[in-house]
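Okay, so here's the structure we're looking at.
Heads up, one of the protein chains got dropped from this complex, but the rest are sitting where they should.
For reference, chains read A and B in written order, and residue numbers begin at 1 within each chain.
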Amino acid sequence: MTRTGPSRLAALLTAATLLLSACAGAGASDVPGGVAGTASTTLNVYAFSVAKPALDALGAAYSATPQGDRTAINTSYGASGDQSRKVLAGAPADLVVFSLAPDVTRLVEPGIVDADWDAAGQGSPFGSVVVLVVRKGNPKQLHDWDDLLKPGVQVVTPNPLSSGSAQWNLLAPFARSSNGGEDPAAGLAYISRLVTDHIRTQPTSGAEATESFRQGTGDVLLSYENEALAAIDAGDDFEIVIPPETFRIENAVAPVATSDRRAEAEDFLTFVSSPAGQEVVAQAGYRPADPAVQARHTEFATPQKLWTIDDLGGWPAVTASLFNKDSGAITALYTEATR
Amino acid sequence: MLALGVVLLWVGVVVALPLAALAALSVADGPLGFVRAVTAPGSLAALGTTLLLSVAVALVNAVLGTVIAWVLVRDSFPGKRFADALIDIPFALPTIVASIVLLALYGPESPAGIHLNNTRAGVLVALAFVTLPFVVRSVQPVLAELELDAEEAAASLGASNWTTLRLIVWPAIRPAVISGTGLAFARAIGEFGSVALIGGNLPGVTQVTSQYIAQRIEVGDPTGAAAVSVTLLVIAFSVLATLRLLARGQRRAVA
Partner (left out) sequence: MRLSLPARLGVRTVALAYLAVLVALPVGMVLQRALAPGLATFWASVTTPAAIAAFNLTLTLLAIVVPLNVILGTVTALVLVRGGSFRGKALLQAFLDLPFAVSPVVIGVALIALWGAGGWFGGLADAGVRVIFATPGMALATAFVTLPFVVREVEPVLREVGDEQEQAAATLGATGWQTFWRITLPSIRWGLTYGTLLTVARGLGEYGAVLLVSSNLPGVSQTLTLLVHARYHDVANTYGAYTAATVLMGLSLATLVATALLNRTRRHP
């Protein structure tokens, strides 16, 4: 026995594996008590993590419709930029759902996504707004962007160098301080003070930022409204403060042109943009693109001023002037501030 | 030899080829681009932080890892098996979980009142956690194989424990300690997941090179990322090679 130890081990391991691989019950659902489902078509969706509640709800709702009842969606989640690069490198996506348009336009040039994916605005069926997330009771009484600059206030937001979706967070105060881009210097002045005096950590992603905040770091977290809602639903003692002026987050959705299941993907997207789909999206905490549905949902407070990416000239311009790795103004501020 | 051929093929496909592709990527902007990417202020700061902390943690675990290996091999006490089992856990625990847990233990809400978040000390703790098994598991088998005759002979001749340690035990385990320390160092400089939350990713203070590399990928600079990666590789590799040479030299001296 002693001399055949290693081969015994190998045999044991192999046997165990074969046995357990025959373990029944494998499937895609990660809900306790969930069952492996059956569907004739499965759409592979590559999405950014924050979209999970919306996509779960949309998938379930779609399966309940006559058109979608043989279609299931299976979603891979991750940071928006990471997912986008993965699809670029060949990941088998049928549909992409990303945090911001640049992550989709990256896929246009190699032909993975059609150039007209957002032609009639259909590329952005839902989104959110940038909000301030504070501890329960709002102990530091933070209500607006200027409050963040009060002495001693610590702000948590991901580093825009390592998180594409972090850019939304910084565009909100920038747009407000620069009056929609008219006075970029003023906007940058605010960001500079924020980054230099009030940001102590540089989480690489939204999830890291939220977890950091959850574990006690910082007084306020900049985040998506829907992510904050989800965290509160899950039991975190947070409160959401919507500043009077903030930014509209427009997520980016597109079917993959090179996929075999393109027709089914487009059908699903049609559903998402339909009133029924928009209603599902709203109930999951996201702001629907459909104004009628949005108006019905009064729980979504309307800030005094909601800036949009178009106000600032569109993503290509914003990326070039603010977030470009070499010449972006905000990128430079981040690099300077932490020297 | 067939054996050698198979080995070379395996190591080639699994290790050498991907790294070759990486090296090719790193010079896609030419040698000047490579140098520029590596000497960027952010890159240098991250490298400095990484090397400093990795050396520190490797030395700490060299000493304590050897002590632990000694205790596990030569000592006996109730619960020794349990202690032995603990050693491999850092390997099996995904770095995300280590990250969350370390922040829970040593972050702002630390139950023990120890706040190491956003500090180098916090990063050190995370690195010590993930590199602990290397020295222990490197020294353990060698110590277990060590015949006690030489030590007993020395004792019967009147040698003190310290002399025995210095002249008999240490030379026998030194290669393993050095090798384990080198591995701990190499692992530490590449560590990513576990330091993320507790370190806070502060450039120049707690941002380690792997975080910097990930950042470069995110901003759309895969070539720069590859360049810094290759640099990190070369550093780790040089250290390991040097230690290997030292160990071989000592083996010859002892033989």
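Before moving on, here are some points about what is shown:
What we mean here is this: a contact is a pair of C-beta atoms (placed from the backbone, for glycine too) under 8 Å apart; a residue touches a chain by one contact, two chains touch by 3 or more.
Since the model is a prediction, treat every value here as computed from it, not as a measurement.
One of A:Tyr62, A:Tyr77 or A:Trp117 touches the chain omitted from the figure, and that residue is A:Tyr77. Screening B:Met1, B:Leu32 or B:Leu157 against the full complex identifies B:Met1 as the residue touching the chain left out. Counting the whole complex, the residues of chain A in touch with the unshown chain are 1-3, 5-6, 8-10, 12-14, 16-18, 20-21, 23-36, 44, 49, 52, 74-78, 82, 86, 88-92, 207, 210-211, 227, 230-231, 233-234. In the full complex, chain B touches the omitted chain through residues 1, 3-4, 6-8, 10-11, 14-19, 21-22, 24-25, 64, 67-68, 70-72, 74-75, 77, 81, 83-98, 100-102, 104-105, 125, 128-129, 132-133, 137-138, 140-142, 144-148, 151, 155, 161, 164-165, 169, 172, 175-176, 179, 182-183, 186-187, 189-193, 209-210, 213-214, 217, 222, 225-226, 229, 232-233, 236-237, 240-241, 244, 251.
Please note the rule applied: only the chains that are shown with their structure count from here on.
Taking each chain's centre as the mean of its C-alpha atoms, chain A lies 35 Å from chain B.
Residues 41-42, 100, 103-104, 107-109, 117-118, 196-197, 200-204, 207, 211, 214-215, 217-221 of chain B are the ones touching chain A in the complex.
In the complex of the two chains, the chain A residues touching chain B come out as 81-82, 85, 159, 161-164, 200-204, 208, 211-212, 215-217, 325, 331, 335, 338-339.
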